[in-house]
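As you look at this complex, bear in mind that one protein chain is not there, while each of the others sits in place.
In order of appearance the chains are A and B, and numbering begins at 1 in each one.
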Amino acid sequence: MESLNALFSLGFATALTPANLLWALLGCTLGTAIGVLPGVGPAVTVALLLPVTQSVDPTGALIMLAGVYYGAMFGGSTTSILLNTPGEAGSIVSALEGNKMAKAGRAGPALSTAAIGSFVAGSIATVLLTLLAPVIAGFALQLGPVETFALMMLTFAAVSAVLGNSPLKGFIALLLGLSMGLIGIESQSGQSRFTFGLMPLIDGIDIVVVAMGLFAIGETLYTATYENKISGRIESLKGSFWMSKDDWKRSWKPWLRGTAIGFPFGTLPAGGTEMPTFLSYSAERKLANPETQKQFGKGAIEGVAGPEAANNAAVTGTLVPLLTLGIPTSATAAIMLSAFQQYNIVPGPLLFDTNPELVWGLIASLYIGNVMLLVLNLPLVGLWVQFLKVPRPLLYGGIVVLATMGAYALRQSWFDLMLLYIIGVLGFMMRRFDFPVVPLVVGLIVGPMAEKHFRRAMSIHQGDLTVFLTHPISLAILVVTAAILIVPPLMKRRQKMLQA
Amino acid sequence: MIKRVSGEQWLAFGIILLGLFMAWQLQDIPNDAGYAGIGPRFFPSLVVTGLIVAGGALLMQRRHSNGPDTILSDGENDAAEVEAEDEFARGDADWRMFAIASGSLIAHMALIGLVGFTLAGTLLCFGICRALDTRRPTLDLVLSFALALGLFHLFKTLGLNLPALIPGGVL
Partner (left out) sequence: MKLKTLLVSCLVALAPMAAQAQVEQFKIMAPANPGGGFDTIARTLGEALQASGQVKSVVVENKAGAGGAIGMAQFVNNEKGNPNALLVAGAVTVGALETNKSPVNFGMVTPISRLMGEFNVIVVPTASPYKSIKDLMAAYKANPGAVSIGGGSAGGIDHIMASLMSEKAGVDPDKLNYIPFAGGGEGKAAVLGNQIAAYISGYGELADLIKAGKVRALGISAATRNPDIPVPTIREQGTDVVVYNWRGVFAPPGINAAQKTQLIKMVETAVKSPAWKAKAEKFEWLDMLQSGDSFQTFLNEDIKRTAVTVKKLKLGN
């Protein structure tokens, strides 16, 4: 309980000074405002706001950056839900159910469950960070490429379980995603694959461009082609802005499950924030009762609550290796690391001894930042929802401009705009022929990672395939994976036999 | 029974073709496996095989459902069973609108470097409004311009400069 003591005597004492509270508020506000812009994800937001913090003392600056980090994460899901334009990889899943809810006039509850879910997940994850950081970090290090690869197989299996009514089409979508993921330099060998000699393809296709192409552009093309005559405008307001009793009842479990999935992933050296959102979505879909299950794909609140919580818990989780070992496990964490260095602070094993008031002040400010985000965002929900009152043509026009800008802003290359359009046409065709989109996104994100970790594991163990079974953690994960694939069909068969 | 090629079958052909194309491209990738035992060609080969097999399965699936016993059942299949000429038809597809939307996106791509973000963005936003059958074009044009201009300056304040009509200009 030494850490709790330190948190209160040092942490909150530092973070609760009026000046530092102000920095936290400023950080959250700026982070939310800029994070809302598509293409400007948390990493870039932090990088852009770094110079602003230079005139502030280190503790205040880091508290402010933590606010920016959280705020930007939060801003990303807002565009995802309202405009079907995910600003960063972690909020792609939120667009699936969230945007359907928004179209059905339930944008308010969708945004609220995202906000409260983020708050719940962020707070629980911060508590875990406070109490267990060194222990978790030590454990996470034991998981090498072998275990990571096993985890990726688990993700594939979990997602394959929710392919929808046509498993074949889901499988094809997955393969298309995997194909796209092959483009670029293969990290282990340094060989470029499927780049056709085009320099811009060497680093592969940016996931944000794919997400915005598939969702925003694909949908605009589809609506223009097929739905002009169907309905006038999106139903912006049906029922309350706020979550109903039923919404609460359906949200709290997904929040907790999302947190439980997201936090451990965040602490892993190769975890990231995308995989837990997929896993959480699959879990919610699998665990839902038959009534709710029908709502999936049409706007089930569980599908927003779970992944949003998972995303936020994972983000907090990435602070565990960053603070205890100085290891950045995400692009944003890497930028945070360079922010630390600006102040001559090197995160890592010595940080808790050399700068205790700073570390504990930062952790305390995470609690405060969470509360502040909730306070800031819940009232904003009402404002955001008003955007949907914009007449449909103009709303889509705006979405497309935001999406193109997001694709263009960072690399300033028309090549990315062309990719965006081509992927938009692909998204259009996928909608036209009822192909699910999730498997494609999963294939694109998890595929290259799975290959990398497999080849890395094989290299280290010199081609010995048995390592996946002799490492106990890997074995355990693979057993669960097999169970996910095998048990449901068996259960179905048994049920059929019993009925017969 | 008249043999029809449905849109979905064209799609299946496309997927198989993509697989074959990738298989051909695969030859260019050196396959030095090193200590891993498998090289950079291994995973692509799996994906390529998967694409060809899955594309074939999709083709077969539609053949079956186009067979005489299911041809009468409408509902699910009506979307897929269409003429080759208008293979993407569903309900009343409005290809003119698709063309306007696509044209706007392509024009934006071509123009953004020449006339800057604001004007290209205005054109894009307005084009999409047209493609979505807007009722009040003039207002849309004004609002498109306002949106593009606003975003341009917002990004400028952030230090991310989007291309302008004249370098450093207000448009």
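Rule of thumb we're sticking to: a residue touches a chain if its C-beta (ideal position, glycine included) is under 8 Å from a C-beta of that chain, and two chains touch if they have at least 3 such contacts.
Here the structure is a predicted model, which is why all the values come from computation and not from measurement.
S.K.: Could you list, sorted by label, every displayed chain in contact with the chain left out?
M.R.: The omitted chain makes contact with A, B across the full complex.
S.K.: Consider the whole complex, including the chain that is not shown, and state which of A:Ser3, A:Thr29, A:Gln293 or A:Ser413 touches that chain.
M.R.: Candidates A:Ser3, A:Thr29, A:Gln293 or A:Ser413; residue touching the omitted chain: A:Ser413.
S.K.: Decide which residue listed in A:Gly27, A:Gly117 or A:Gly144 touches the omitted chain of the complex.
M.R.: Spelled out, the listed residue whose C-beta touches the missing chain is A:Gly144.
S.K.: Of A:Ser338, A:Gln386, A:Thr470 or A:Gln495, which one is in contact with the hidden chain?
M.R.: A:Ser338
S.K.: If I consider the whole complex, including the chain that's not displayed, which of B:Leu58, B:Ile112 or B:Leu151 touches that chain?
M.R.: Considering the complete complex, B:Ile112 is the one touching the chain left out.
S.K.: Return the single residue from A:Thr78, A:Thr259 or A:Thr329 that touches the missing chain.
M.R.: In the complete complex, the chain left out is touched by residue A:Thr329.
S.K.: Can you name the residues of subunit A that touch the chain not displayed here?
M.R.: Listed in rising order, the touching residues are 43-44, 46-48, 50-52, 54-55, 140-145, 185, 187-192, 197, 199-200, 202-203, 269-270, 321, 325-329, 331, 333-335, 338, 341-342, 344, 346-350, 409-415, 456, 459-460, 462.
S.K.: Counting contacts across the full complex, list the positions on subunit B that touch the omitted chain.
M.R.: The missing chain touches subunit B at positions 28-30, 32, 34-35, 112-113, 159-163, 167.
Simple rule for what comes next: only the chains that are shown with their structure count from here on.
S.K.: Mind checking the centre-to-centre distance between subunit A and subunit B? Centres are C-alpha means, answer in whole Å.
M.R.: 24
S.K.: Which subunit A residues qualify as touching subunit B in the complex?
M.R.: Residue positions touching the partner: 34, 37, 40, 48, 168-169, 171-172, 175-176, 178-179, 182, 186, 188-189, 191, 193-194, 196, 217, 220-221, 223-226, 228-229, 391-394, 396-398, 400-402, 404-405, 408-409, 412, 414, 417-418, 420-421, 424-425, 429, 432-433, 447, 451, 454-456, 458-459, 462-463.
S.K.: Which residues of subunit B touch subunit A once you look at their complex with the stated criterion?
M.R.: Per the stated touch rule, the residues are 7-8, 11, 15, 18, 22, 25, 29-30, 32, 34-40, 43-44, 47, 50-51, 54-55, 57-58, 61, 80, 88, 90-95, 97-98, 100-102, 104-106, 108-110, 112-113, 117, 121, 124-135, 140, 143-144, 147-148, 151, 154-155, 158-160, 162-163.
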